[in-house]
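Missing here is one protein chain; the remaining ones are kept as they sit in the complex.
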Amino acid sequence: MLLEYIAIAVMIAVATLIAFIAIGLGELLGPKKKSEAKSMPYESGMNPYGEGTRRMPVRFYLVAVLFILFDIEVVFFLPWAIVFRQLGIFGLIEMIIFIVILLVGYVYAWKKGALEWE
Amino acid sequence: MTVDLILFLILALVSVSTALGMLLSRNTVYSALFLVLNFVTVAVFYLLLGAPFIAMAQVTVYAGAIMVLFLFVIMLLGTEVLPASNILPWQKPLAGGLAAVLAVEAIYLLLVRARSVAQVTSPDVAINSMDNLREMGKVLFSTYLLPFEVTSILLLVAMVGAIVLTKKEKA
Partner (left out) sequence: MDWTFWLEWVLKGFVLCLVLLTGFAYLTYYERRALARMQNRIGPNRAGPQGLLQPIADAVKLFFKEELTPARAYKIVFFLAPIVTVVPSLIIAAVIPWGTSFQLFGRTITLYVADINVGVLYLMSIASIAVYGIVLAGWSSNNKYAMLGGMRSSAQMISYELALGLSFVTAILLANSMRMIDIVNAQSSWWFVVIQPVGALIFWIATLAEVNRAPFDMPEAEQELTAGYHAEYSGMKFALFFMAEYQKMIVICAILATLFFGGYLGPFVDKFWFLGPVYMFAKVFILLFFMIWVRATWPRIRYDRLMSFGWKVLVPLALAVVFITATGILLAQELNNQLYFWAIPFVSIVAAGIAVMMIYRELRRKAYERA
């Protein structure tokens, strides 16, 4: 049965409701005096120049790719962690082979300086 | 109509409309957010099918990791808002034609082949028990051992590819 998940869905609804109520109360109770200076982007009191969002360094892309790959690895670890007692030594060796192949990439990334944040 | 069917229809509506929203939005960040919603509804489909592990893995890997990469790439390119003019005029008719072919194919398969698909035998365990996950783990690490190991090579190739693309060769 999916009863437990309905409980989680109910909790998501309750949490969202609380968040909306909080913001709603803030909008309701707070003053509303708009001015040009207030709605400018905050740049520590200087006059803002240029676009607010600009192109980000490629480093972030690399971190995200490496994260995906290792995240998939972690997700594969989870089912293994609950059956490895039954699988025995053979299961451990399976996992070590999996990791060693990935570690080749990890060492390559390290040597290429991809783990460095310049 | 059963509760399951009503739930399925609502979710189907949400998933189709988020997919459409993803395609039609002119702002790439909104597109990415629609896609996240779509992935989450797909995860709920997996839950309805009695596969909680796949559902959660879907959220973790697709919504939590791959879409973060998409957002990072959008911000890397600085192309949040697409230009209004259509650069590829032949794209729309071509896409429409291909979509029509796909729709015909899907309906054909649904009408003709649906009954002949072999019944999948599932182990007789409760969805919310550890045995459910254990069965999955056993199958993954015995029957599907080779695909599992090959996955790591796929990941390795992706990792090397990303590094080669972004890192300059040291002279």
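Order as written gives the chain letters A and B; numbering starts at 1 within each chain.
As a convention for this text, contacts are C-beta pairs under 8 Å (C-beta built on N, C-alpha and C of every residue); 3 or more make two chains touch, one makes a residue touch a chain.
For clarity, every value in this text was computed on a predicted model and none was experimentally measured.
K.L.:
Can you name the residues of subunit B that touch the chain not displayed here?
P.N.:
So the residues of subunit B touching the unseen chain are 27, 29-30, 33, 36, 52-53, 56-57, 59-60, 63-65, 68, 71-72, 75, 80, 127-130, 132-133.
K.L.:
Since one chain has been left out of the picture, which residues of subunit A touch it in the full complex?
P.N.:
Answer for subunit A: residues 3-8, 10-16, 18-20, 22-23, 25-27, 29-33, 38-44, 48, 50-54, 56, 59-60, 63-64, 66-67, 70-71, 74-75, 77-78, 81-82, 84-85, 88-89, 92, 95-96, 99, 106, 110, 115-118 touch the chain left out.
Just so we're on the same page, only the chains that are shown with their structure count from here on.
K.L.:
Could you please state the distance in Å, as a whole number, between where the Cα atoms of subunit A are centred and where those of subunit B are centred?
P.N.:
18
K.L.:
Flag every residue of subunit B that touches subunit A in the complex, lowest number first.
P.N.:
The touching residues are 47-48, 52-53, 57, 60-61, 64-66, 68-69, 72-73, 75-78, 80, 127-128, 130, 133-134, 136-138, 140-141, 145, 148-149, 151-153, 155-156, 158-160, 162-163, 166-167.
K.L.:
For subunit A, which residues are in contact with subunit B within the complex?
P.N.:
Of all residues in subunit A, those touching subunit B are 1-2, 4-5, 53-69, 71-73, 75-76, 78-80, 82-83, 86-87, 91, 94, 97-99, 101-102, 104-106, 108-109, 112-114.
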